[in-house]
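Quick one: the structure is below, and I'll ask about it shortly.
A single protein chain has been omitted; all remaining protein chains appear in their positions.
Here the chain labels run A and B in written order, and each chain numbers its own residues starting at 1.
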Amino acid sequence: MQQQGGWFQRLLQAGRGHGGMFSALLWAVGLLSLPALAFGADVAPAAATEYRDIPYIGSRNLVWVVAQLHLLLAGFVLGVPIFAWLCEVVAWKTGEKRYDKLAKEFTKLLTSAYATTALFGGILLFLLISFYPKLMNYLTDIFFPSFIVYCLLFLVETMTLYLYWYGWDAMQDGHKKTFHIFLGFMLNFFAFFIMIVPNSWATFQASPVVLAEGSDIARAWAATWNPTWWPVNIHRLIANVVLGGYICGAYAGIRYLSARNAEERDHYDWMGYVGNFIGVFGLLPLPFAGYWLMREIYQYNQQMGITLMGGFLSWLFILQAMLIGVLFLGSNYYFWLGITYRIPGSELKYRKSMLSMLIILLLCLGVWMTPHSLVASLEEARKMGGTHHPLLGVFGVMSAKMTVSNLMILVTFMSFIMYWRAGKEETAGWAKAAKALMSALLVLAGIAVVVLGVWGYFVPAIIRINYFSTSQVMIVLFVMLTITPLTALLLKSAKTTTEMVWGKMPPRAGYALVLNAIMVILLMTLMGYARSSSRVHWHVYGVLRDSSQYAFSPALGYAAGIMALNTFLFCMIVAFIFWVATMSDKAKASHS
Amino acid sequence: MSEVVKLQLIGLAVVGSGALILLLVRAQFVRVIGFVAIVLGLFTLTALSVPQMASLPPVEEKFDIATVKTPTDMATIGQKIFFSKGQCALCHTIGPSESARCPDLKGIGAKLSREFLFESLTQPQAYIYLDYRHGGQPKEYPARMPYINKNPIGLSKNEILSVIAFLQQMSGEPISVSVAELEVPGQAPAAPVKVAQSGPVAVAQAH
Partner (left out) sequence: MGGSLLKPVILIGIVYAILKFVVPNIPGSAPLPASLIFLYLMLTTSGIVIFATLSGESKDAFWNPIQRFMTGENIGGLQVLRYGVLLLFPLMVGWQTYSSTATSDAPPSENRTIHPAPPGEYTGLSNPVPKTPDTIQQGKGFYAAFCSPCHGGNFDGKGPAARGFNPPPANFSDPTTIAMLQESYLFWRIKKGGVGLPIEGMPWKSAMPRWEVELPDEWIWKIIMGEYDGAHQAPRTWE
């Protein structure tokens, strides 16, 4: 994994050489910031105040809630354009108007969601300046050039967004549509930079690098390229797609539940399908990105790695396994419901394979959720000889967890393929051979993953991490990358035996969609806590110590309470945004 | 009532009100809120069901000359500085590593004299020591060595000496820094970076 990481970073750094525009921008920023320098020199050394607090709530809790909400909203605002743009491209390529309508429906949310995100960002900034002057001074000193880049990015992003949204209807045909698609691309392009610039501030706090003397820009640039910057960027990018997809699913689920006529039911059923599809699409590679991030953290600092995986936060990862497990189960459940309800007559045909997939998923989940250090009473611990179970303790280590998460990804991928193929009959002459090949691939991949996982116990950790885990990931990716185009090719010539029927899903499908969205949001809040408390008592890890009264990391239960609160508040904000954005549609619909 | 019990009660109340909503209310949006409340409440209760443990920050330690009696004490302090305030470990490792951004410092205390170590820390550009061991091109590292005795790291002379003591200890060498060299605050410091000002020590005692 490290090799790839290095390769990727080199590629990006190479790209920097050609990005003349970007460096010109940096220069411009540097020039613009010169007056600021002079201004800064006049100011006397900052007052000795290092922290401020507010009564009852506590400064840390308030910053926690606001920062988490800002991040969730940002994830939403960055995820939705990717989602909308993908839909628009699909509509453009296939000529299916409903995708265009869907894309527009979601872009409409963006303007208000964007403002809300900026609002929370502003509140967060004021709170940070008020509560953590010491930290903010330190970070400003290093990063002020990129603060200004960030502002500029916001300007262009806002302009692009306005053009993209208000120009939607005006740019529908021919070249205008092409330009509109290009605008959508630029929107995502700027949004990506809007994401990675603040990521560099946050990742610098977790994995700082030493800063030698140099110009301000050189220092900011050096601090930006810290070891966990790109892993976090990639992880967040994928996670934003997942969030966008599942929130779309949840919205469709709620609208489906309260739909009043067949037309609405059709539309929102279909929308839920698209949302879940895109969510799963992002979910499948997400664990790999997470693994890369975790590995970089471990390599950056052993203490931080152990705090996360085996130490203070190890129970957090059991909770994470629980949430991811529910997410995987929920997504598969929705696929399976789709097969039995949308494709009449297919239920009995697929029941057996669904059962076996369900059993594999549950077994994997059982392994994943088995902690290394168990919760046990004194009596139980005595019988086991410690808090490690002599037999099931082997499930508690990385080798087992990697194996089962790969298997779960494989199974979910199978569900997805099964759903795709349901109700169609392949007519190609080579269909039989292709199907045999695909099942052989899946079975072989499954066996290989398990063999590597078991073997992993008997080799030194470094071989397991560098070769075995990487091979497992490669095998799964290879299976996905070969079977997907093969199936697409196979289905091109297939004839449809049963048309999909929309609007027949039971209410529990709507609830499953809502559940999936809640799981994704909870996971994001959970990992936000993990990222923050893996720094233990440091603001900037190993460099700037947190000497406030909130230097401790709260226990998991208390943290979970705040996570749940954040999730709820975020859901309410999103619901409000949806409500505001669709108000005029409803009014129009009732007038006509 | 302990905090955990309070939180558990809140969690139960949330789950209960969610269940009541699902039982009694027909409006779909409210029902979904009830469902979300149940999920979030159950999540919190699960997290509360494992034994709770907060992580407390360790006690902040100050460099106090009065406690330093032997060179080993200095090395112990130097160890802490190396891995925190001195920021050395942000780049350097002791022992080989894939992620090393700078030269590996394993055995450095045996390879280099203490004067040379002091100069490398305070005048990093004075004598660039190329790493020839691997043969071929000298190795390039992504990070540049900062001045350790200046801001932002700004270690005092005492602290730098402690780090040198630690490096010598980690190389299995007798520590050649003595406690008497430490400056006691209050007394006039006798040229803080004396060694550094006397010009580069251009002889690397590499062997």
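In this section, contacts are C-beta pairs under 8 Å (C-beta built on N, C-alpha and C of every residue); 3 or more make two chains touch, one makes a residue touch a chain.
Keep in mind the model is a prediction, meaning the values are calculated, not measured.
K.L.:
Just to verify: which one of A:G245, A:G396 or A:G561 makes contact with the chain not shown?
P.N.:
A:G396
K.L.:
Please pick, from A:R52, A:K93, A:K176 or A:R351, the residue that touches the omitted chain in the full complex.
P.N.:
A:R351
K.L.:
Just name the one of B:S84, B:S113 or B:S156 that touches the chain not displayed here.
P.N.:
B:S84
K.L.:
Just checking the interface: what residues of subunit B touch the absent partner chain?
P.N.:
Spelled out for subunit B, the touching residues are 5, 50-51, 53-56, 58, 79-80, 82-84, 89, 93-99, 106-107, 169-172.
K.L.:
I need the residue numbers on subunit A that touch the omitted chain, in ascending order.
P.N.:
Touch with the absent chain occurs at residues 299, 301-307, 310-312, 314-315, 329, 333, 336-337, 340-341, 347, 351, 354-355, 358-359, 362, 365-366, 369-370, 372-394, 396-397, 457-458, 460-462, 506, 508, 536, 542.
Here is the rule we go by: only the chains that are shown with their structure count from here on.
K.L.:
Rounded to a whole Å, what is the gap between the Cα centroids of subunit A and subunit B?
P.N.:
Result: the chain centres lie 30 Å from each other.
K.L.:
Give the list of subunit A residues in touch with subunit B in this complex.
P.N.:
Against subunit B, subunit A makes touches at 2, 208-213, 222, 227, 253-254, 257-258, 299-300, 307, 312, 315, 318-319, 322-323, 375, 511, 514-515, 518, 522, 533, 536-537, 542-543, 545-547, 551-561, 563-564, 567-568, 571, 575.
K.L.:
So in the complex, the part of subunit B that touches subunit A is made up of which residues?
P.N.:
Those residues of subunit B that touch subunit A are 3-4, 7, 10-11, 14, 28-29, 31-32, 35-37, 39-41, 43-44, 46-48, 50-58, 60, 83-84, 87, 89-91, 97-99, 101, 143-147, 152-153.
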